[in-house]
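Here the complex is missing a single protein chain, while all its other protein chains stay put.
This part shows chain A:
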Amino acid sequence: MESIIAAKATDISKLERTGAHSHIRGLGLDDKLESRPNSQGMVGQLKARKAAGVIVKVIKQGKISGRAIMMAGAPGTGKTAIAMAMSQELGDVPFTSIAASEVFSLEISKTESLTQAFRRSIGVRIKEESEVIEGEVVEIQIDRSVTGVGPKTGKLTLKTTDMETIYDLGQKMITSLTKEKVMAGDVIQIDKTTGRITRLGRSFTRARDFDATGPDVKFVQCPDGELQTRKEIVHLVSLHEIDVINSRQQGFLALFSGETGEIKSEVREQINQKISEWCEEGKAEIVPGVLFIDEIQKLDMECFSFLNRALEDTMAPVVIMASNRGMSRIRGTNYQSPHGVPIDFLDRLLIISTQAYSEDDIRQILKIRCDEEEVDMTEDALAVLTKVATETSLRYAIHLISTGHLVAQKRQASKVDVVDIKRVYSLFLDEARSVQYLKDYQDEYMYNEIAPSHGEQMAVDSI
């Protein structure tokens, strides 16, 4: 199983996708927590970034848990960007990001979904210890008795760069060695407690033994230091993972397939108790993390009342929410409420508001995105694009960058120019023009029963 996981890990890292927020490396604050105007991929939005910086600092100290923070602002003002930046700044702390619509699923109930998200954001640090013997095989000598029936005996000579010794082999060890097909020149690791043998590869010094080797033969250096060492590995697992591996027979497989299903509350109680015991005994350390819920206005009243209670739990992470609604209806009811969130819930939150970007900020952001997507643009094109962004929206202008690049390539130019921007502007409609088009030709669309005033509201709601 180890090799399968290792191979998959390297494959994924070779994919380099540029996502909408892949240019963000951090919050871009200096030592005094003041925001720099353009740093680490973040531009403008100084007050919100400074507030986020304060929160990151308090989280790192581990002093707050079960607190909730809301980022409120118009669409395209950097709420998700600041959340991404916070996750980069936090580093080791577990950061789970979900969209509120993920909470609704046919397989598990809403409360279970939220509980799982909460428990995914709390980490537990544990240490695993094992005595291992690691060395290069000099010689294996296995003797069979004359009659051929009795037990085999054998001797294994292992060496490192500093020492060499001979081990007497028992029956089980001989079987494992023959099963693993260990030969002289292999570098192996024997776990003393389980007796498991792992082949790490072949030694470089014995590379010339054979003229041709198979494709999966790895050459490693002869290990140095002691033959028998104690390996200590520190793991950071989340409470959700511990829940899953304890909830049924083949629990750990469910971690990989993703179909965890509902987990009984008795199991969770037992786990909470065990983990607190371990913390007392010094066997484990709880690392509270951050849960980011985007589009919080999509949750309904039941979820909000659940969240009210869940935030008061002892083992609760820091929850950061983002909402882009003003005064709007709470989902599942007819009540109007600020940000689409009940007022009693709002009372428990620290609210950070984000403002719209200035024209200068927009130009700098577009420049950063051009660099990220590796597109060369003339100064005039950038100015035109900035104008487009201020009149329509930032996201629309960002989309025009890569499409403009393709159009420029078609006319064999290396830099994107004003003519390319004009072409993609005419090809792809932004939201306002699309709504206008809809109003003008609404008779020709299918299923058209919507009156003009409703039509406008629907278009805005669709973001």
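Convention: a residue touches a chain if its C-beta (ideal position, glycine included) is under 8 Å from a C-beta of that chain, and two chains touch if they have at least 3 such contacts; residues count from 1.
The definition used in the following text is that contacts and distances are computed from a predicted model.
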Protein that the absent chain corresponds to, by UniProt name, given "Glyoxylate reductase/hydroxypyruvate reductase", "Vacuolar protein-sorting-associated protein 36", "P53 and DNA damage-regulated protein 1" or "Mitochondrial inner membrane protease subunit 2": "P53 and DNA damage-regulated protein 1"
Which residue of A:129, A:259, A:379 or A:440 touches the chain not shown here: A:129
Per the touch definition above, residue among A:64, A:200 or A:267 touching the missing chain: A:267
Touch with the omitted chain, as defined above, among A:63, A:230 or A:411: A:230
Residue among A:166, A:253 or A:406 touching the omitted chain: A:166
Sole contact to the chain not displayed, among A:211, A:259, A:281 or A:444: A:281
Hidden partner interface residues of chain A, rising order: 92, 125-129, 162-163, 165-166, 168, 225-230, 232, 234, 242, 245-247, 251-252, 266-267, 270-271, 274, 278, 281-285
